[in-house]
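Missing here is one protein chain; the remaining ones are kept as they sit in the complex.
Chains here go by letter, A and B, matching the order in which they are written, and residues are numbered from 1 within each.
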Amino acid sequence: MYRAHVLVCGGTGCTSSHSPEIIDALNEELKAKGLENEVQVVRTGCFGLCSNGPIMIVYPEGCFYSQVKVEDVPEIVEEHLLKGRIVKRLLYSETLTQEEIKPLNQTNFYKKQRRVALRNCGVIDPENIEEYIAVDGYQALAKCLTELTPEDVIKIVSDSGLRGRGGGGFPTGRKWSFTAANKADQKYVVCNADEGDPGAFMDRSVLEGDPHCIIEAMAICGYATGATEGYVYVRAEYPIAVKRLEKAIEDAKAYGLLGKNIFDSGFDFDLHVRLGAGAFVCGEETALMTSIEGNRGEPRPRPPYPAVSGLFAKPTTENNVETFANIPQIVLNGPEFFNTIGTETSKGTKVFALGGKINNTGLVEIPMGTTLREIVEDIGGGIPNGRKFKAAQTGGPSGGCIPEKFLDTPMDYDSLLKIGAMVGSGGLIIMDDTSCMVDIAKFFLKFTVDESCGKCTPCRVGTRRLLEILEKITDGKGTMEDLDTMEALCYYIKDNSLCGLGQTAPNPVLSSYRHFKEEYIAHVRDKKCPAGVCKNLVQITIDPEKCKGCSACSRKCPVGAISGKIKEPFVIDQSKCIKCGVCIETCRFDAISRK
Amino acid sequence: MANVNIKINNREYSVPAGISILEAARLAGVEIPTLCYLKEVNEIGACRICVVEVKGARSLVAACVFPVAEGMEVQTNSPKVIASRKTTLELLLSTHKKECLSCVRSGNCELQKLCKDYGIEDAHRFDGFRPKYEIDASASHMYRDDEKCILCRRCVAVCNKNQAVGVIGANDRGIDTHIASPYEMPLNSTSCVSCGQCITACPTGALSERDDTQKVFDAINDPEKFVVVQTAPATRVGLGEEFGYPMGSIVTGKMVAALRRLGFDKVFDTNFSADLTIMEEATEFLQRFTKKENLPLITSCSPGWIKFCEFYYPEMIPHLSSCKSPMGMFGATAKTYYADKMGIAPEKIFSVAIMPCTAKKFEAERHDHSAIKGIPDIDAVLTTRELARMIKKQGILFNALPDEEYDAPFGLGSGAGTIFGATGGVMEAALRTAYETLTGESLNDENINFTDVRGTQGIKEATYNIAGNEVRVAVASGLANAKKVLDMVKSGEKTYDFIEIMACPGGCVNGGGQPIQPASVRNNVDIRAERAAGLYRDDIGLPVRKSHENPDIKQIYKEFYGEPGSHKAHECLHTGYTVRKKY
Partner (left out) sequence: MKSVEELLAIKNKVKGQMNVRSENGEDNIRVLVGMATCGIAAGARPVLNALVEEVAKRNLSNVYIAQTGCIGVCQYEPIVEIVEPGKEKVTYCKMTPEKAIRVVTDHIVNGKPVAEYTIGAVAK
């Protein structure tokens, strides 16, 4: 029996900022102080507040230590764990008030969140199946197998209003019922863990922090749809997730929660892990199945839909990680638990990966319908350096941007679609007024151009030509006709591409063109980049009035473009300048600017 | 299956449920253009040229793979559809090496035709980054120019699905996607069997046979060379297509006339050496059948099949007939018997073979068993297409030519020889001879046709009772079918005495060297059946229909080879095989 538990985040973010070393140091230090039988160290999944990692929570006090270093460990053990004195300097600033320590769930970052999919992340040891069981794990599966018919299960999922969290937003219960309706000698359940949107990592966090809930959900899906085998297709770039998932599957088998005759119900379910090699297109369900089959990961035309002919040409249900993560809770607590959260057409919660120009970057799970403003201003803690919000990109390279005037838009499937954006897989990148929207569109398009599988013409060649037009525009060589061609090409690619990757690839261009047309026109007609980002359209100049002639900029300039006499104004040779901006950062007199 | 009611371009139709919009439209008399679609072989909806508007659909759909459904309303020619197809063509052109003037497929290019049909005004509208590739000319039978490739993947599909070879596929991704072998290996380093089916599947000039016409022109123009030519059975039913004849037309006489006008010194018929092959192979079969040794005997006429066997089924090599192919037997006979008879030094004879086949180019380079050491049996192999090219280049008005006869002494071939060009033909020819040899009875016009082994299905089986012996035979065409048969034999599931295998689906009539028919034709006409029908008509019309009754054959055994299977015959007409490593 341990009197105190120290939870240390073992997610990918904190792992890369040395949380494993912190855990080692903790164990050593506890042993040295003879506390190893009183204090338990638990490596958990992600807490979400990644910008403040490595993160450590000490219970029973619930002290949230952030940005912990290995050197801090002796102090934490000596002061807190031995003497009961909280190390205030390490507390997450928001939890430290004058009179007392504020519980974590009272902080801005957490108080508007509602954790369903992520409920066990940062709470349990993902490598310990018994901890998962202790938090009601596998009870939903037990309930299905011992009390419910497959039809009952599908009804519960349907009634919950859960929609696919991978991007499409298709009603999950309906998807299951399609597969259930098809008779076949073999059916499959596939979990799409090939999370590929730049910046999105909720699926990784669930697999790292709560792998058993995916196993449980897939078994439930198998029971509901008549499948006895499942595959988790996970990116090879997620080694921690893979390791924990494999351990979880092994443990579940050892506990008889996977395999033959689970809960003596006659239901068999087996699970396999397949690693993806990092192709974005393999997140598309038919490409993913083609890849599992051992072929080059390319999409196939639909129909036939996977519910009819999916993996190995058998009826298959494919859901993404976050969708599955909701299932045990829905089954256990009933559909009302879920459909009372969210909006009319978008039930439950959604995890967003908050990134870009925002103070609290990390993973947030919010009720559907929370406004973008609440996410940015409350949960995210606003824009750094007092800059102004310009737009948010949702849905990654398949999504669109949301300009400031739509800050009060509820984040749900339909509201976002209406303004040309999408929930997508939940990437949420915040941009401030230093971001050029044409450049951002180009960035996302470049991603899809690189990731196009090359099967169909519109995506293989069309997206590349679209990118070339954007490059022409940001190089200052665009014409007004190019804008027309660009728009026409966008619609052509959307209408003609074989799969979702191509069909959504033009979205960042179309939505930024819709909301920031004047910015595009400025690039074309005025040959100016209003945000000062597009290198070929900006000049960096030194204001002779402000320049003190200190030569600091000249010394930092990597290409020797700045010259002058000490104590006289310096000048930049535009033919040499590469517009890297180092001089601007160097100048202490605010004399250099980008225009 | 039941019918469904649909609307195509606002008109109502009742069409079978489950068929594609493409097929439904065709039933309705509407042609939807295609590029990547090859019926039952490549149904991947990749090129997007066949897009149509379906009411209620989120985006345009690919007609080639989208099934019809009750109440569906389709627009195949709306402004949006036409504009989309045009853009698709313009995008394809932007990555295409537009060297149409010098392209081997100019005039017979599916991309070119569509661009013309859709009125592409600016072939450079979307020009931009275009990846550059080296032409792969490593193989002895073909070139691949990825810069002309439109990535329809028809070649990949036939190589994988029809031929079970699969040495090509898509490499890289996005705009850098290109068709190549694994690890960018040159084709000759792979287990490619040289069948050339990829070439006839290619809509553009990306894949083409190695052009040996100049080599032949040079030989013809060399006064020192005595240039003889032989024409394979299937060429006479293929060549006409290059000159506007309906599919299945027999143009033997005009082909002979054209070859003479091209300057060949002697024009001979491979049908003759096909008969020679039957004499040797039937004898070989009867010997093995009597001794129950190395059965089933498997035919060896098809060099693509031989290479496949050497790569993929080396353990089956003992089952292969040791007979050279008809081409090889002709080459050997020309440089020995004929050279001797005519008093020409064998090295002065330049022996050309007109073949429906690209693998024959590879076969001709297997020198290890030539009749005279150091002198190849065959000096050049031209495909049917290359012959057509030579005829056109020399301004010979093919259609206006008189019908002419082959030269003696290898000008006479039996009907059994002619049907070598169709799947089952070699089997039937052998059965005609084996039957008469074993029974001592003569086949008449009624029972000379072994129809069980005819037809275009990939695998055919029959059992014949010949003089009290049960002879179990199988015929496979297309290497994927060959693989099935071999696997069944290996597992013991099936037992045969004699198997005919042809690398190309349908046999030589559909060989990799035959005239190329666009997908729009291939998807709607069974070119294998049409061409084969021509050969079977030719068989019926010939005075001699059994190899052993060919007087020229009797003559050559009398004068030179003695009897089938003799020592001399083995020296000239038989060969050996090598185990090949796949990579």
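Here is the rule we use: contacts are C-beta pairs under 8 Å (C-beta built on N, C-alpha and C of every residue); 3 or more make two chains touch, one makes a residue touch a chain.
Remember, predicted model here, so these are calculated numbers, not experimental data.
With respect to the full assembly, the chain omitted from this view is in touch with A.
Here one chain is not drawn; of A:178, A:263, A:337 or A:589, the residue touching it is A:263. Touching the missing chain, out of A:123, A:483 or A:577, is residue A:123. Within the complete assembly, A:146 is the residue of A:16, A:97 or A:146 that touches the hidden chain. Residues 1-5, 7, 38, 59-62, 82-85, 103-105, 123-124, 130-131, 133-139, 142, 146, 255-257, 261-264 of chain A touch the missing chain (whole complex, contact as defined above).
As a convention for this text, only the chains that are shown with their structure count from here on.
Computed centre separation for the pair chain A/chain B is 54 angstrom, with centres defined by C-alpha atoms. The part of chain B that touches chain A in the complex is made up of residues 44-49, 51, 59-60, 62, 65-67, 80, 83-84, 87-88, 91-92, 94-95, 126, 128-129, 150-151, 169-170, 172-177. The residues of chain A lying in touch with chain B in their complex are 279, 281, 296, 298, 300-301, 303, 449-458, 460-465, 468, 488-489, 492, 494-498, 503.
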